[in-house]
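With one protein chain removed, the remaining protein chains of the complex are shown where they sit.
Order of writing sets the labels: A and B. Residues in every chain begin at 1.
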Amino acid sequence: MSKPRMIWRKSLNFVMLSLTGIAALGVVSILFLILGYLIWNGGKSLSLNFFTQLPKPVGETGGGMANAIVGSLKLLMLAAVMGLPVGLLTGVYLAEFGGKTFSFVIRYTTDLLNGVPSIVIGIFAYSLVVLPVKHFSALAGGVALGMMVIPITVRSTEEFLRAVPGSLREGAMALGASKWKTIVTVVLPAASGGILTGMLLALARVAGETAPLLFTAFGNRFWSPGFQQPTASLPVMIYTYAIAPYDDWHRQAWAAGLVLLGLVLVANLGARLLLNRGSAVRST
Amino acid sequence: MSAAATTIAHEVPPQAGPRAFLRRLRSGDEIAHLITLTFSALILLITSMLVYELWVNSHLSRVKFGWMFFWTRVWDPNFDNFGAAPFIYGTLVTSAVALCLAVPLGLASAIFLSELAPRKVSDVISFLIDLLAAVPSVIYGLLGIFIVVPLMRTTIGPALIHTLGNVPYIGALFHGPNYGVGFLTAGIVLAIMVVPFIISVSREVLLTVPREQREAALAMGATRWESTWKVVVPWARTGIMGSVFLALARALGETMAVTMVIGNAPSIVASLLSPGDTIASTIASQFTEASGELYLSSLIELGLVLFLITFILNGMARILIVATGRGGGRPA
Partner (left out) sequence: MRKSLLVVSLVLGLVVAAAAQNGTILLNAAGATFPYPIYSKWFDVYHNAHPNVQINYQSIGSGGGIRQLQAGTVDFGASDGPMSDEQLSQSKFKILHFPTVLGAVVPTYNIAGVSGELNFTQKALAGIYLGTITKWDDAEIAKANPGVKLPNADIVVVHRSDGSGTTYIWTDFLAKVSDDWKNKVGKAAASVNWPVGLGGKGNEGVTGLVKQTPNAIGYIELIYAVQNNIPYGKVQNAAGNFVKADLPGVTAAAAADAKNIPEDFRVSITNAAGPKVYPIASFTWLLIPAQIQDAAKREAIKDFLKWMLTEGQKYNEGLTYAQLPKDVIARETKAISLIQ
């Protein structure tokens, strides 16, 4: 190999790899900027009251967002219960069973669903769940969020199931396992790391959505027991408070943003610990 | 892959007929097939119902404006004259800017995190980046207003006008009054919002590429970069493209953050520094206050138009994937 060519390749190597490092650095800096801003602005207004008190009208100190925190948890739980299984099983179908055309249609449709603005999903859930019974409910909010959870889950499930090497599958089959048993006992666990990431990403995304909740879960200044009543949620509170004229409410909005992030963090950590994330497929 | 597996495990006679079907049904495989099929069909059902609702509720405006809805540049709630053209333009431009910024940045970061960074560091950073996906768009909007907009108005905008603004052809993208809000600002904010999806999914997919692939390339004398770019990345092509789809979809449908930084002046101009408007942000801004059947119907029709745009863009992207060849990919 000629010397100049080697030098070119070596320099290109250095330059490109450095660029990736710079890119990663750039993203991480933006990340820390956003987190820092949130922590700075939100941390100032956090107190025990925030977690235990109901919202108080402006001008009165000591108000909190206890009901919004519980509401967001409820909504996330509903979204997970309704959306994750659909996403998971569809991913399994696409990776393991699917025929060519039908799979293509499903994938295409999933991408379409992903691109629908969240407010349109909210309006859809409104006409589906709220109008027939004439009242808002946490359930309606859960339905809207559940629909938004599906596309990301489908994509990551399919992707990581496909990544499982054929050798693992064939090994199981050779031992006499049926197809579905192979999937459940060998393939899914092998892909679990990636699938879990996808699910948590999907839930993280819907945790911060406001627009779909405005016409479904509505909002509530009080406690809302059960799932049939309108419920407060952190994103809607942030939205309402952020555009209000009062400084105190602005500070609470930042605090709520911080708490929302904290919630997602805890859910993320918790889920990974519970399912003991470890992927047999990782190579490096 | 599937055909070979079933013949090894189960000697099921392949004839058709109800008894054979029932026999197959008793095997776990068919049930699994049916169950997963049903759930997949559920997505079709949901999406069809969604489109149906959009279609039905936009009846008034579809009848009144017909195809002109796509070309009319006017959006006048008072005189009941509605057109989608500026919003279509704004949606396409902001999403294009967002992807142009987010894909290189995201892919490069994902490569760094999966190939070069020590595993523990990579895990922690990736975990934190996942959190970014959870930040409510309202907060992105506020950050856009407090940080990006002033920066654009005082620093980035003028810099772009002075440098690229003088280059022929490209210069048209960077000229005119610079308020800080506009297509470019919205594109930047969108890019920050979608980059976590690209990084998260791409990183995971890159990590699944078998070690043998990298080692084979290196053994043949490739540099680290060459091995990554020419072997590892192509192997993970579908996953990475998938993440770009996710990012694109999010960019097209984003409402709150965009509406806070785009300037909300529906217009079709070349300059990226001028204010504009997008479909999603218009629907979100005006839906809650709208009263009047034609007004509401037009807003819903905008939603339908966005659906159509997503449909077309997805189609084009898929054709692009097929056209850029199957070389170097993981066997299907």
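Everything below uses one rule, namely that a residue touches a chain if its C-beta (ideal position, glycine included) is under 8 Å from a C-beta of that chain, and two chains touch if they have at least 3 such contacts.
Fair warning: this is a prediction, and the values are worked out from it, not measured in the lab.
K.L.:
Per the definition of touch given earlier, which of B:G157, B:G180, B:P196 or B:G242 contacts the omitted chain?
P.N.:
Counting the whole complex, the residue in contact with the absent chain is B:G180.
K.L.:
Pick from B:T228, B:T259 or B:T310: which residue touches the chain that isn't shown?
P.N.:
The single option touching the absent chain is B:T259.
K.L.:
Need a quick check: the contact residues on chain B for the chain that isn't drawn.
P.N.:
74-79, 81, 141, 145, 149-150, 153, 177, 179-181, 259-260, 263-265, 275, 277, 281, 285-291
K.L.:
Taking the full complex into account, what residues of chain A touch the chain not shown?
P.N.:
Residues 55-59, 77, 130-131, 134-136, 214-215, 218-222, 225-230, 240, 242-247, 274-275 of chain A touch the chain that is not shown.
Operating definition for what follows: only the chains that are shown with their structure count from here on.
K.L.:
I'd like to verify one number: the distance from the centre of chain A to the centre of chain B, where each centre is the average of its C-alpha atoms, in whole angstrom.
P.N.:
Taking the average C-alpha coordinate of chain A and of chain B, the gap between them is 15 Å.
K.L.:
Touching chain B in the complex: which residues of chain A?
P.N.:
For chain A paired with chain B, touching residues are 1, 9-10, 12-13, 16-17, 19-24, 26-28, 30-31, 33-35, 37-38, 85-86, 89-90, 92-94, 96-98, 102, 105-106, 108-121, 123-124, 127-128, 147, 150-152, 154-156, 159-160, 162-163, 165-166, 169-170, 173-174, 176-183, 193-194, 197-198, 200-201, 204-205, 207-211, 214, 234-235, 238-239, 242, 257, 260-261, 264-265, 268, 281-284.
K.L.:
Mind pulling up the chain B residues that touch chain A in the complex?
P.N.:
Touching chain A from chain B are residues 1-2, 5-6, 8-10, 27-29, 31-33, 35-37, 39-40, 42-44, 46-47, 49-50, 53-54, 104-106, 108-109, 111-117, 119, 125, 127-139, 142-143, 147, 192, 195-197, 199-201, 204-205, 207-212, 214, 221, 223-226, 229, 238-239, 242, 245-246, 248-250, 252-256, 279-280, 283-284, 287-288, 300, 303, 306-307, 310-311, 314-315, 318, 330.
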